[in-house]
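So, subunit A:
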Amino acid sequence: MESAIEWLVAALLLLGSLFALIGSFGLYKLPDFYMRLHGPTKATTLGVGSLVLASVLYFSAEGEVGLHELLITLFLFMTAPTSASMLAKAAMQVHVQRVERTKGQPWEQ
Partner candidate 1 sequence: MTLALIVLLPLICVFLPLLADRKGRSLCALATMLAPVLGLVLLWSQAPTVFDGGVVVQSWSWIERLGLNISFRLDGLSFLFALLILGIGILVIIYARYYLSKNDPMGRFFSFLLLFMAAMLGVVLSENLLLMMFFWELTSLSSFLLIGYWSHSSDARKGARMALVITGGGGLALLAGVLLLGQVVGSYELSVVLASGDGIREHALYPVILVLVLLGVFTKSAQFPFHFWLPHAMAAPTPVSAYLHSATMVKAGVFLLARLYPALSDTDLWFFLVSVTGMATLLLGACTALFQHDLKGLLAYSTISHLGLITLLFGLDTQLAAVAAVFHIINHATFKASLFMAAGIIDHETGTRDMRRINGLWKYMPHTATLAMVAASAMAGVPLLNGFLSKEMFFTETLQQHQFGNYSWIVPLVAVLAGLFSVAYSLRFIHDVFFNGKPVNLPKFPPHEPSRYMKIPVEILVGLCLLVGLLPGFTVAALLAVAASATLGGDLPEYSLAIWHGFNLPLAMSFVALMLGVMIYFGRRQLLGWYVHLPQLDAKNTFERFIQRLVNLAAGFILRIEAVSLQRYLLWMLLSALLVSGYWLLQLPSLRGTVPMTQVDGATLTCALLLMAAAAATAIWHRRRLVSLVMLSVVGLFVALAFARFSAPDLALTQLSVESVTIILMMLALFFLPRTTPVESSTWGRGRDLLIAGLTGALVTVLCLAVLTRPYDSIAGFFLANSLTGGGGTNVVNVILVDFRGFDTMGEITVLAIAGAAIYALIKGLRLSRPVTDTAERVWAQDTHPFMLVNLSRLILPLALMVSMYIFLRGHNLPGGGFIAGLITAVALILQYIASGNAWTRARWGIDYHHLAGAGVVIAGLTGVGSWLFGYPFLTSAFDHFAIPLVGEIELATAMLFDLGVYLTVVGATLLILSNLGKLSITAVREPQ
Partner candidate 2 sequence: MGHLPILPILLPMFTGALLLLSGRRGEGFKRLLCLLATLLQIPLALMLMGQAGDGLQVYAAGNWMPPFGIVLVVDHLSALLLMVTAILATAAVIYAIRGDDHLGPNFHALFQFQLMGINGAFLTGDLFNLFVFFEILLIASYALLLHGNGSARVRSGIHYVLLNLFGSALFLIAVGTLYGVVGTLNMADLSQRIAQLSAEDAPLVGAAAMLLLVVFGLKAAVFPLYFWLPRAYAAATPPVAALFAIMTKVGIYSILRVYTQIFGETAGPLAYLAESWLWPVALLTLVLGTIGALAAGTLNGLVAYLLVVSVGTLLAGLSLGSHEALVGSLYYLVHSTWICGALFLLAGVISRCRGPRFVSRLVPGPALPKPMLLGGLFFVAAISVIGLPPLSGFLGKLLLLRSAGTGMEAAWLYPLLLGSGLIVIIAGSRAGSSLFWRTDPAASGGEPLDGIRVVSVILLLLCSPLLVVFADPMLDYLDATARQLLDPASYAQQVLNSQPTAGGGGH
């Protein structure tokens, strides 16, 4: 494998894993549900996205084109916001606790 690609793959891998970890860390650490929602929807999704990209590069460099992994990213990007919205709606429905300094209010629908 060409070392440039190898380095790129390594970087993407580390970056992706780091994002995934940060997203999960946010999920663990942040004080209320609505804040925790941000971690997974963005960081984790992108983390996995860059891992997938790394994989595509890796397999392409190995000789077998592995484009289809991109579909996973596409799918995740398509669905993550809807999941987040659904969960937020559910959270509003069940009146989860939120930190007091939150400006504004969730809806009652």
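The candidate set was assembled so that all candidates are chains of the complex that A comes from, given by their letters.
Simple rule for what comes next: a contact is a pair of C-beta atoms (placed from the backbone, for glycine too) under 8 Å apart; a residue touches a chain by one contact, two chains touch by 3 or more; residues count from 1.
The structure displayed is predicted, hence computed values, not measured ones.
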Touching candidate for subunit A, same complex, options 1 or 2: 1
Touching residues (chain side subunit A, partner candidate 1) in the complex: 75, 78-79, 81-82, 85-86, 89, 93-95, 109
